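Of the protein chains in this complex, all but one are displayed in their positions.
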Amino acid sequence: MKLRGNTLVGGTLIGIVLLTAAVAAVWTPYNPLQVNLRARLKPPSDLYWLGTDEFGRDVLSRIMAGAGTSVLVALLTVTFAVVVGVILGVVAGYVRGWTDRILMAINDALLAFPGILLALGVMVVVGANKYGIVLALGLAYAPSVVRVVRGTVLSVREREYVEASRMIGNGEIYSMVRHVMPNCIAPIAVLSTSMFGWVLLSESALSFLGLGVPPPAPTWGNMLAASRPYMETATWLGIAPGLCIAFTLLGINLLGDSLRDRLDPRMAHA
Amino acid sequence: DAQTGTIRLRLKNDIRSTDPGTNRDGGTDGVVQHMVEGLVAFREDTSVGPLLAERYDVSEDGKTYTFTLRPDIRFHNGAPLTAGDVVWSWRRYLDTATQWRCLPEFTGGLVKVDSIVARDDRTVVFTFDRPSALILATMARVDCGGSAITHRDSVGPDGKWRDPIGTGPFKMGEWRRGQYIELVRFDQYASRSEPRDGYTGAKKVMVDKARFLVIPDAAAAKAALVSGASDIDHDIEPEDFAELKARPSLKFETTTTMSMSTIIFQTRDKVMQDVRIRRALALALDTHEITDAVTAGTAKANNSVIPVSSPYYTKVQAAGYTRDLAAARKLLADAGYNGQPIKMLANKRFKSSFDVAVLAQAAAQQIGLKIDVEVLDWATQLDRYTKGDYQVQSFPYSARLDPALSYEMVTGPKATQPRKVWDNPEVEAILRQSMQIADRDKRQALFDTLHKRQIEELPLIMIYNEVQIAAMRKTLDGYKGWPTGQPRLWGVTLN
Amino acid sequence: MLSYILRRLAFTIPTLLLVAIAVFTLVRLIPGDPVQLMLGDAADPAQVTEMRRALGLEEPLPVQFALWLGKVAVGDLGKSISNGLPVLPLMIERFQVSGLIVLLAVFFAALIAVPAGLLAAWRQNQPLDLAIVAGATMLLSIPTFWLGLLLLLLFGLKLGWLPVVGYVPFSENFGQALLYIVLPIVTLTMVEIGVMTRMSRAAAIDVLRLDYVTHARAKGLPERRVLMRHVLPNAFAPTWTLIGLILGHLLGGIAVLETVFTLPGLGRLLVDSIFARDYPVVQGCLLFTALIYVLVNLVVDLCYPLFDPRVQAE
Partner (left out) sequence: MTTLLTVDGLKLRATGIGSLVVDDVSFSIGRGEFLAVVGESGSGKTMAARAILGLLPPAITRVDGRIRLDGEDLTQATPERLRQLRGPAIGMVFQEPMVSLNPALTIGLQMAEGLKLHRRLSPQEIRDRSIGMLQRVQIREPERCLAAFPHEFSGGMRQRIMLASVMLLRPSLLIADEPTTALDTLVQREVLDLMVELARQEGTAVMLITHNLGLVARYAQRAVVLQRGKLVESGPAQQILSAPTHPYTRQLVDALPRRDTAAKSDTAGAPVIAARSLEVTFGGRRRLFGKRPSVRAVDGVDLEVRAGETVAVVGGSGSGKTTLGRAMLRLIPASGGQVLFRGNDILAADRATVRAFRLGCQLVFQDPYSSLDPRMRVSQTVAEPLRHVPELSAADKEHRVEEVLEEVGLAGFGRRLPHELSGGQRQRVAIARAIVRRPVFVVADEPVSALDMTIQKQVLTLFRDLQRQRGFACLFISHDLAAVEEVADRVIVMQSGRIVEQGSRDDIFDRPQHAYTKALLAASPALDMPKPEPPVIAGKTYART
């Protein structure tokens, strides 16, 4: 049963992340914000297991403290983008006609907006906090979901079982929700798990381009961006958050895949 | 050969224009000043000396300045420099359409220009409405483009700026937007005879060309330098210093500049208006340690608005705050501070702003002062600064070469100029005085008073003056930094 | 067909108009001011006003918008506030750099990712699949600036094979130009492989269990042919949508990549202009990207019937 293996590995990885976040809420080896200018850029040692950063802050503590924020921001963003994207995408693809045209005109317009500009705009409204980031990135990613979902819906809605649903006298919305949406899961699953990664990273990309996410509260993305100047001299600074992001993503992907398989009628008993 | 004859210097951003003192920023000034020159210019010690002028005379009442031009100076197009060119250039600056940055200074801000007259081919007379100690310094200001004198063909028949036809040691070569701007040695340059001194003195060009490479990313710039794709980066990040020092092919030059890293307060804010809270923060900070950390040990802490490299920086100015957590906590308690969070704005465009904010936040935490750092893009922060809309900012001030100008930068009435941080009419009066008199000792006394009041009233915490670290390949000789922070590629050889 | 294309093109107009309105309001909504930035901490309020007036920024917003739109309608996107250059040629010049890199990178990424995804789906839940999924996930979790710098340090510095900064247009020196864009393309390719692989894997998994695949096998076709001939075209649709999206997204800006590799591309122009509050350039760039978007999507849609004959162009 390979499937079990996937679920197990994925579950364990995500479990570790969540556990870390939970533990960090009550305890971290050091105060993640505590600057110690006498211990700057120390390589990993038994005092500082993952070394210290350019302000002498303990990397392990920051990784732990960052787990919660990073995952929360990513989760909220992806949820926002997927919920908005799926609803609009299904509506556009299913209803077609003018609704579709208007929605897609707006969507394409939004697609053209770079995350940076959205982030700047949103920050005016919401402020430079994590919800601002969630909103900005959510707005930046939702249009992609809309497009992908709409594409899938366009092909699914032509299937005979959707026709059958209409034949039964089911309303359009019901047919959409009950028959079209569940059968568009595969691309949405891929997109949303990938998006999870993008969000974790785009935070760092924004930061790289000079737009901060409320630092110095640590997030993995921020830590990654901040570590860049030390790529050669203090490698551990980038490796720690990088691996955290990678393993979280791997966990989510594995879990997502096995969840998908479970939802998938054909795999249910395999 | 041509290859060794080209020196390549890294720019962080593309220049904005080649029109001196108009559409500009620091990097633009640095490039343009290789091509154009003004009547006077800053020396290394931040005093002002003649450049195109052979000498200048100031009338008794301090309102008339007579400049005598050096002979045999030629523009890049071969035309000789005459007093008429000076008048033409200044007329252009004083025309609002030119949008000269320093126009307000000469239309009443500092003084008002009454007339500029070419008495003969080599003599120009400026008359002002009142005397000021800062007229020459303002003329020399780098951000004013050094009030450079350019040939009238620099401007097209439509009145639009074309290319600078100046008198500088380099002339315009090729400008590839977003990539590089290349200057070519001007062979007919008439150099002064004194040794190189700031923007004046001898300017001997020992290379054929100077190419300013636009490399925005610090890491890429580092790679370029190490790989030999560029010869010099005159302003590397302190955090790269340690790493680059290990490279055998590189050498370094550090210079203390006059730009300032500060924490400014909005004294009208509900919380920050209490000087005890401001002082508590000041006492919580170890400015030496912060300076060390942020500048990789290159800079010296300084709590005074007067730059350490200024001749007016004395023992008095060296007296600042000493860390005292107990006193700080007591001040907070006295002020009745009960943990309300204070927002400190910072940006990442100027990395020191962010670093200082993080360190200040950590220090404040130790006395129970809760600071939230909000990182904005520079434009937004500047906007908030200009509007006075903030509680605390970690703010970088650009260089002012005269102490009076430094104080002028921070003081003023908030009612009319919300960006000013120090709103105290008494202080303003002292400042005004310091601007008018020329006597050095009298000015020093005034500045000492200002410093003491600044430490006491705490409209801002000055932390240190930026140090510029220039990293260059060992093949390059003769480069030297100076307090303006601008690069100079004359007197530099490539082996 | 032609009329369909024309109709679709006509629909770009509302999109562009929307973009125009949105971007115009947004860039002015965000705090900051180009003049203030230029004058910095020494700004004199009167002078700021004077310069804003000269730039036409003191007019009421609707008036500014109308003036701008009027000019845009005749193809004049105005001039950059930062350097006074006309926006349109500036953008086109910058776009050549970004466009080339993006097209090549996405092409290579698809070339690698689609077969990889197919292979993973074919061996679903087996070691090969796990390896591919893990690889794709790793690639998904490496930021562009990190990977780019790593490659730059490796090939530019350590090995010294490739130049580290700069750009030479193809029109000038083909060989040289190639050297300068190899690394950016490789970086971008690697960054984009992740999601494409996963998308093509997911789609292929769905297709692989359909009856016609079994039927293809019943004909005795070798697995390679089953995959390439029968699974690929049917599984390609979602990936194709995604490629369109990525293409559009990237063409609009690969600012990070361009910054790392010091390329004078459109992405950097846009980001720089945003930070400089260079309104005309930001507005122009966004209109331009939106247009590209719409065109890319049009091409994507027109290509659909190629691999799914049931889908008609409307």
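A, B and C label the chains in the order they appear, each numbered from 1.
FYI, contacts are C-beta pairs under 8 Å (C-beta built on N, C-alpha and C of every residue); 3 or more make two chains touch, one makes a residue touch a chain.
Fair warning: this is a prediction, and the values are worked out from it, not measured in the lab.
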Inset, instruction - Could you tell me which of the visible chains the hidden chain touches? - result: A, C
Inset, instruction - Over the whole complex, note the residues of chain C touching the chain we left out. - result: 1, 4, 209-223, 225, 229-230, 233-234, 307-310, 312-313
Legend entry - Residue numbers in chain A that touch the chain omitted from display: 159-161, 163-170, 174, 178-179, 182-183, 263, 265-266, 268-270
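Rule of thumb we're sticking to: only the chains that are shown with their structure count from here on.
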Legend entry - Pair joined by the larger number of C-beta contacts - B-C, A-C: A-C
Inset, instruction - Report, in whole Å, the distance between the mean C-alpha point of chain A and the mean C-alpha point of chain B. - result: 43
Legend entry - Distance between chain centroids, defined by C-alpha means - chain A, chain C (Å): 20
Legend entry - Contacts with 2+ other chains: residues of chain B: 219, 349, 377-378, 380
Inset, instruction - Identify all positions of chain A at which a residue touches two or more other chains, and write them in rising order. - result: 120, 123, 210, 228, 231-232
Legend entry - For the chain C and chain A complex, residues of the former touching the latter: 11, 14-16, 18-19, 22-23, 26-27, 29-31, 125-126, 130, 133-134, 137-138, 140-146, 149-150, 153, 194-195, 198-199, 201-203, 205-206, 209, 237-238, 241-242, 244-245, 248-249, 252-253, 255-256, 259, 267, 270-271, 274-275, 282, 286, 289-290, 293-294, 297, 308, 310-311
Inset, instruction - Spell out the part of chain A that touches chain C in their complex, as residue ranges. - result: 2-3, 6, 101-102, 104-106, 108-109, 111-114, 116-117, 120-121, 123-124, 144, 147-148, 151-152, 154-155, 158, 186-187, 189-191, 193-194, 197-198, 200-201, 204-205, 208-210, 224-225, 228, 231-232, 238, 242, 245-246, 249-250, 253-254, 257, 260, 266
Legend entry - For the chain B and chain C complex, residues of the former touching the latter: 13-17, 23-25, 96-97, 99, 101, 103-104, 109, 143, 176-179, 213-217, 219-221, 223-224, 226-227, 229-230, 349, 377-380, 382-386, 395, 397-398, 409, 416-417, 419
